[in-house]
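The complex appears here without one of its protein chains, the remainder shown in place.
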Amino acid sequence: MTHCILPSVKPLDSTVFAANRQRVQTLSPLVHCMTNDVVQEITANVLLSIGASPAMVVAKEESGTFAAISSALLINIGTPRSDILEAMHCAVDAANTHNVPWVLDPVAAGVIAWRDGVIHSFLEKHPACVRGNASEIRALAGVGSGGKGVDSLDSSESALEAAVKLAKDYQTLVCVTGESDFATDAERIVSVKGGTAEATLVVGTGCSLSAMVAAYLAKADDPLLAVASACAHAKAAQEKALETSKGPGSFKVAYIDALHAI
Amino acid sequence: MTHCILPSVKPLDSTVFAANRQRVQTLSPLVHCMTNDVVQEITANVLLSIGASPAMVVAKEESGTFAAISSALLINIGTPRSDILEAMHCAVDAANTHNVPWVLDPVAAGVIAWRDGVIHSFLEKHPACVRGNASEIRALAGVGSGGKGVDSLDSSESALEAAVKLAKDYQTLVCVTGESDFATDAERIVSVKGGTAEATLVVGTGCSLSAMVAAYLAKADDPLLAVASACAHAKAAQEKALETSKGPGSFKVAYIDALHAI
Partner (left out) sequence: MTHCILPSVKPLDSTVFAANRQRVQTLSPLVHCMTNDVVQEITANVLLSIGASPAMVVAKEESGTFAAISSALLINIGTPRSDILEAMHCAVDAANTHNVPWVLDPVAAGVIAWRDGVIHSFLEKHPACVRGNASEIRALAGVGSGGKGVDSLDSSESALEAAVKLAKDYQTLVCVTGESDFATDAERIVSVKGGTAEATLVVGTGCSLSAMVAAYLAKADDPLLAVASACAHAKAAQEKALETSKGPGSFKVAYIDALHAI
C-alpha cells in the first residue's frame, strides 16, 4: 500500500451526538443480532439499555425473513460455524434486498486463514459499516500485524490509513475503535476521544458496540455521524461507569446503567 | 373467536405463595433447561437463587435420558435450530412418559410462520404450562396482533380470553405475563399484580420466569397455584430490586439477590 494523504480528522460534534442518541431512543430500532456464543447476553442488555429492541434469530429457516423486517442487522464473526454462517448469509442477502443496514464485526481477523476467508465472504456483500479494533482493520486492509486472539496489539491511530483504504475498496463505512475511536467513509474521518481502559477487561464491550452501531444506523440521516455517535455513547458511559466501579465486575454493571442514563 | 364468558379473576393468596415458595426451597427441584442462546446464564442463576438446581443438557443423545430423571423440564423456543429441536422433542417425549411436568415458552410466536410451526409441534405434546407475553399467547390462540421481535405490544389483560381458549383447546395451564400476570386452567384465573417495568430492560427476565414456573411445578399439589406463585416470586423480587438499583445493570444484580432473599 502506498501512503496516501488522509482526510483531516474532525471530532464528533456533541449536538450531533445528542440528536442521534435521541433518534435511537424515539425509534427503538429492532436490531437483528447474529453474534458469537460469548456475548449474546451483554449484547442484548446493551441494546435494551440504549432503548433499542434486540432479537437473536439464528436459524437459516427464519433469519432471512426476520432480517427483512428488522431495522438493522449485526453480523459478528466471533464463533463462526457452518450452520450459523449459512443463516448469516441468508440474513445479509435479505437485508441487502430490503435496504436494511447491516454491520460486520470481523472478530480476530488476521489470525487464522479460514476465518479470514469467512470474513471476506461477508465483506464482499457491502456492509453499511465494518467495526473492529486496529489489528482487525489493518488485517482486513492487508496491512495487518495480527492480533493476539481477539485483542488488538495496535493503537487505533495506526489503523487510520487501513480504515480509509478499506472504506474506499469496499464502499463501506469503517469504524476502528480503541483508546480513540474513528469512523470514516474514505472522504471524512470523525474521531471520538474518551472512554476508559477498564472496558477491555469486560468481554463483549467491543462486540456490543457493534450492535449499538447497528442500532444507530437505523434510519440515520448521515450514517457516518450515526456510527461515531454510537462510539460517543459508549465512551461516555465508560467514563461514567468508572466513577463508581471497583473492578471489572462492577464496571460492567455500571456501564449498562450508564448507557441507559445517557 | 366468539366472545365467551371468562371465569372471574382471583388474586393469588399470599399464604398459598408462601407454601409454594417453601416447597421449592425444600425440594430443590432439578430443572432440565433447554433454552435459547441468549439467556442460558441468567436462567441458571435465577434457578440457583430460588434454591432449584439447573442443568442444561442439550444433545439428542442424552436429553431424553436426562429429562426422565429431572423434576421438571423447560422448553424455550427462542433460538430454535434443527439439532436442538430434535433434542427437545426427545426430552419432551421422555418427560411425558415419566410424568415430568414441562413448560413451553413460545418466544416470538406470531412473527414468523416457520417458528409458529415449530411452536405448535410442541404445543400438541401437552405441556403442563405455556408461559408467554400477551402477543405470544394471542398469536397461539389465533387472535394475535403480532409482537415486535420478542417484545409484546399488548397488555396482558388483552390476552385473557386467548389464554382461556388456549388452556381449553390444549388442556394445559396458560400463564400470560406483563404488567399483571395471569394463570389459567380454563376454569379458574389467578392474577398476580406488582412488579416493575425495569424488568423489561433486562434480557431473560421473562425466559427465566418460565424456568421458575417449571421449578414450581415440580411435585405441586395445585399446579395452577404453583404457576401463579412463581409469578408472585418474580414480581416481589422485582419490587425489592427497584429499591436499590440505578439502572438496568444494577437492577439485574439486585433482582438475583432479591429472588434469593425472598
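For clarity, chains are labelled A and B in written order, and residue numbers in each chain start from 1.
Here is the rule we use: a contact is a pair of C-beta atoms (placed from the backbone, for glycine too) under 8 Å apart; a residue touches a chain by one contact, two chains touch by 3 or more.
Since we're looking at a predicted model, the values are computed, not measured.
When you scan B:Asn20, B:Gln40 or B:Ser158 for touch with the missing chain, the hit is B:Gln40. Summary of contacts with the chain left out: across A:Ala108, A:Cys129, A:Ala162 or A:Ala258, the touching residue is A:Ala108.
Within the set B:Val24, B:Leu160, B:Val174 or B:Ile256, the residue that contacts the chain not displayed is B:Ile256.
Interface with the hidden chain, as seen from chain B, comprises residues 30, 37, 40-41, 44-45, 48-49, 53-59, 61-62, 65-66, 70, 83, 252-258, 260-261. Residues touching the missing chain, restricted to chain A, are 36-42, 78-83, 108, 111-112, 114-115, 148-151, 200-204, 245-250, 252-253 (touch as defined at the top).
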